[in-house]
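A protein chain is absent from this complex, but the other protein chains hold their places.
Note that the chains take the letters A, B, C, D, E, F and G in the order they are written out, and that residue 1 is the start of every chain.
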Amino acid sequence: MEPLRIRDRVFKSRLILGSGKYKDYDEMIACWEASGTECVTVALRRVDLKHERERRNLLDVIDRKRFTILPNTAGCYNADDALRTARLARELGLGEILKLEVIADEETLLPNTAATIDATRVLAKEGFSVWAYTNDDPVAARALEEAGAAAVMPLGAPIGSGLGILNPRNIATIVARAKVPVLVDAGVGTASDVAVAMELGVDAVLLNTGVAKARDPVLMARAMKHACEAGRLAFLAGRMPRREMAAPSSPKEGRFTG
Amino acid sequence: MEPLRIRDRVFKSRLILGSGKYKDYDEMIACWEASGTECVTVALRRVDLKHERERRNLLDVIDRKRFTILPNTAGCYNADDALRTARLARELGLGEILKLEVIADEETLLPNTAATIDATRVLAKEGFSVWAYTNDDPVAARALEEAGAAAVMPLGAPIGSGLGILNPRNIATIVARAKVPVLVDAGVGTASDVAVAMELGVDAVLLNTGVAKARDPVLMARAMKHACEAGRLAFLAGRMPRREMAAPSSPKEGRFTG
Amino acid sequence: MEPLRIRDRVFKSRLILGSGKYKDYDEMIACWEASGTECVTVALRRVDLKHERERRNLLDVIDRKRFTILPNTAGCYNADDALRTARLARELGLGEILKLEVIADEETLLPNTAATIDATRVLAKEGFSVWAYTNDDPVAARALEEAGAAAVMPLGAPIGSGLGILNPRNIATIVARAKVPVLVDAGVGTASDVAVAMELGVDAVLLNTGVAKARDPVLMARAMKHACEAGRLAFLAGRMPRREMAAPSSPKEGRFTG
Amino acid sequence: MEPLRIRDRVFKSRLILGSGKYKDYDEMIACWEASGTECVTVALRRVDLKHERERRNLLDVIDRKRFTILPNTAGCYNADDALRTARLARELGLGEILKLEVIADEETLLPNTAATIDATRVLAKEGFSVWAYTNDDPVAARALEEAGAAAVMPLGAPIGSGLGILNPRNIATIVARAKVPVLVDAGVGTASDVAVAMELGVDAVLLNTGVAKARDPVLMARAMKHACEAGRLAFLAGRMPRREMAAPSSPKEGRFTG
Amino acid sequence: MRGGSGGPLRVVLNGCETDVLGGATIGQLVDRVVKDRSRVAVERNREIVPRALYDTTDVSPGDVIEVVTLVGGG
Amino acid sequence: MRGGSGGPLRVVLNGCETDVLGGATIGQLVDRVVKDRSRVAVERNREIVPRALYDTTDVSPGDVIEVVTLVGGG
Amino acid sequence: MRGGSGGPLRVVLNGCETDVLGGATIGQLVDRVVKDRSRVAVERNREIVPRALYDTTDVSPGDVIEVVTLVGGG
Partner (left out) sequence: MRGGSGGPLRVVLNGCETDVLGGATIGQLVDRVVKDRSRVAVERNREIVPRALYDTTDVSPGDVIEVVTLVGGG
């Protein structure tokens, strides 16, 4: 199958996993491996002045030959903070890729699309490959693309909600109009949500809580891998048309019964 | 993963495919192989008096070491015809397994559950392993089980409609109460429908048109295989709880931004 | 607007209310009045040997010029008990009308359609006007009609659940094929559920918990009255076709802007 | 019932109708009357140089004692055009109220929320009572409120689609956070859509195609009136809680049957 | 034979074992529990007892009698 | 071989009126339409004819015979 | 009084190139197309012309004038 290409990055897996909410690093890595992901998103935070020296740093844990690290700007509530975070991530040696999110408020955790568009414009000029988290508004998605986003990442549902794809038509409209890759980010609660998203034609799915907070995260990671494959293949295969009326699967001819 | 057991039959794959509506036998076999199925359902019809001798018979085409043949009573509109068909199928050397369907009328192709219960009772006494096609009524499902069905097969949506699982709660209720395997039969239009069904806890899914009438049936068959695996694994993994409110995936602590 | 006719009974209101779960008789009567209903359903139970003499009996409370009493067989788990209850109701002077329900089990409270069909056949011959509670299976609905039901009453969702109309296609199919009135009974949780049901073309809606367990039952009863009217009118008016694409409401011609 | 107040305008009816797509003025007025609306929205266009003198002008047709005219900026694709249109509307003597819409593109007819926010800021300073059409993004709704909108008008679904309320959670979130009135504008296809919207707690509903393109527009206008009332009353009444399990409406005590 | 002076006899009335005077009629039984006969219907050994026959229908030992009325229900 | 040389007799075979030679067996009938007996099952007057009995089961006038096989179906 | 006898001058009126008499006012232009001034609003070179100023506002060559009214719309 065609790999996923975002700018010059190429991924065989179309699943991107988060690194938050896991019990520990071992579980996290086991989930990543089970999911087949080749790209994981991480946040930036202050080092803990007291304890950092004793801790395993995330960068000591991640096999970067296997997993591309996609730094994100989670926790930023305005464009400036997102710019600072992006530049720090690059300084950390993570390259030019960035999951840009500018959150509007703590209550909804929904994106501030206006600020995201502004930050995208700046970061694109600075050479970043901006993967822009956005709501499911096709107009915002197009504006992000015009501002220079390398990929647009509409939400399926609010972050951490697990409610799935609340407005599939909007996602389909975004896909139909986009010239850059479209990734569903946020809202995925279970495997079928991934399949639904991929069947809408999105190029990839990013998820975190759906795996990390499953009863058995590693098993769910395997489920997600298959669901992603299933949805992609079904999209490429082209589904049967829906019919309001029933239609028999077996021939009428040759019936020997009443 | 646990195999699927229905009476003494054991299947590693939890997908059962139909044999109708394919362009030709080659496409059908290619789909079966791509789907990973080990069990396929076929109908009984009169031989064509003029042309049968020149044709490849379905039994010449199917590698029975690889695929268990599940004869069905498609096209039967009363219990008697279903009984005749069941007995002819056994006489054909297909063993005791049978997908029993007694259809109420040609317009809806919905099952006549009362007649299906009656036929189940008779066939179970004759030693058949009755896999009983039924609507999504938990009461009918239980009655079929009490009548001796080896498995109950509620519909997701009308035959050939591709509308998916119209009443997931009913399917979940059937699963919760059943002591025999539950298979969703009919209504599956695309891969995510299979994933949804399996996540409800059903033991397997039977489908035909969803593959045969996809734009690219073999690709869709592969999709279905992954979707079945995805749904099963997600069911076993136990999904995260749904939340009406958003919840962040990244820690609040350590934020260095506004 | 056309009144509702079931056999020789004629009702201007297409709403039927229950009499259970109210705080007291006064609230119940106030709700009935607010809803505009002309027909209310009641259950039969043993008189309380100790206290009946001191109590207001339900028959002392109901103004029978204003409200037709529709006795029901709630609580019957087999056909025989339903027959006994029906005959006792008639003996009570409530006439020949009857809401027949034969429940399969206490867990689901779903109807046993086979037993309901049997009881319908007997009661229809005894001259009852049987309003038969059933699931949303179009096949069962037709069988009830053929057994002599005066009206069929498919559920929207399980009794007392308030989940609305879980399978609108089934209800629409029942309506399209029925020659007797179709009433949605059970599952209505709020006013829009009534509107949705009526827009599907059902002739009336029966509800109880949706009003009795609203925060303000009398206000909800008024809401239900309007919703019933709204749904009926919309059904008669014929809704606009759904469009996947947007279409402007204002003319393109004459624009003086960019 | 509480009237609807938007700034100093007070309306007993919570339904606002459009004036587009009607067969003729007579049908339009008949629909307005049937709907009970007290406020109707109209567009601005160039006068037809050749034919204006012979035509009945819309202002000759509308009884302004009965219907408040809400001019809109339909057809504007940027903030400047919307400002020009707003000022022309005021010059026409329609007062300070305005339905502001800045559309992003002809394909989707979705709002450009960024431009709408900008235009709102300007118009609010000029003394307009801006009723701002927006998508269903709670963040955009709040930004509009902060920019000075007198009311926010999230869409239910794309203009003219009749698809109903595609993301009820978003509408509910907007309502929960708004300090100005919230009106659903666009997407309403039939009466139950209005009821659903009002049950979410919105203050009013604006619709056009749902009435104008019904098979019988006047009948549908009556349906909409009742649906609006129903939804409002149900919202105020407070619906029963949804239950996944069934619960009987009739008492268990006193059963005389098996 | 009705109204006679028989000794007490035991019936099951609305699920409760109950002693009534020998010779009691359904009508007497009903009147004991309700003020207004028109508010109830009666079943004796799973057969309806029409209201017109209350006073001429004797209660027999072991009878299972149901006196039912309307209650609120959905 | 059974069924001497009787004249033709008419049966209904798979829904079509068909003439067969008097004395024909089910086996002969089956062989006329299929190459491989294992691919079919046979019903005669709504009763199964086991494969082992094909050659010893005569066809009688008016018999309604169904020779069925498997076909694609869902 | 304005509106001297100048020669024709060309304006763009509602998107159409139109010749008007030199010295014409907005008021005269409006009256040409509508019966009732209260039914329209006028923009001249993207600026509102208040109704009170129609008769004292001259049309100049090249003016872009919009005379707009209400129409049905959603």
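Quick notes
In the analysis below, a contact is a pair of C-beta atoms (placed from the backbone, for glycine too) under 8 Å apart; a residue touches a chain by one contact, two chains touch by 3 or more.
Please read these numbers as outputs of a predicted model, since none were measured by experiment.
Only one of A:Arg7, A:Arg45, A:Arg177 or A:Arg243 touches the absent chain when the whole complex is considered: A:Arg45.
Residue in contact with the omitted chain (choice from A:Tyr22, A:Phe67 or A:Phe235): A:Tyr22.
Annotation for chain A: contacts to the undisplayed chain at residues 18-22, 28, 41-47, 49, 52-53, 57-60, 69, 71-72, 74-75, 84, 87-89, 91-93, 159-160, 207-209, 212. Remark: the residues of chain B touching the chain excluded from display are 248-251, 254, 256.
Please note the rule applied: only the chains that are shown with their structure count from here on.
Per-chain Cα centroids separate chain A from chain F by 64 Å. Inter-chain spacing, taken between the CA centroids of chain A and chain E, is 74 Å.
Between chain E and chain G, the centres computed from C-alpha atoms are 96 Å apart. Chain contacts: chain D has residues 18, 20-21, 43-46, 72, 74-75, 84, 107-108, 110, 159-160, 163, 169, 208-209, 212, 244, 248-251, 254, 256 touching two or more partner chains.
Shown for chain F are the residues in touch with two or more other chains, namely 14-15, 43, 66, 68, 71-74. Every pair of chains that touch is listed here: A-B, A-D, A-F, B-C, B-F, C-D, C-E, C-G, D-E, D-G.
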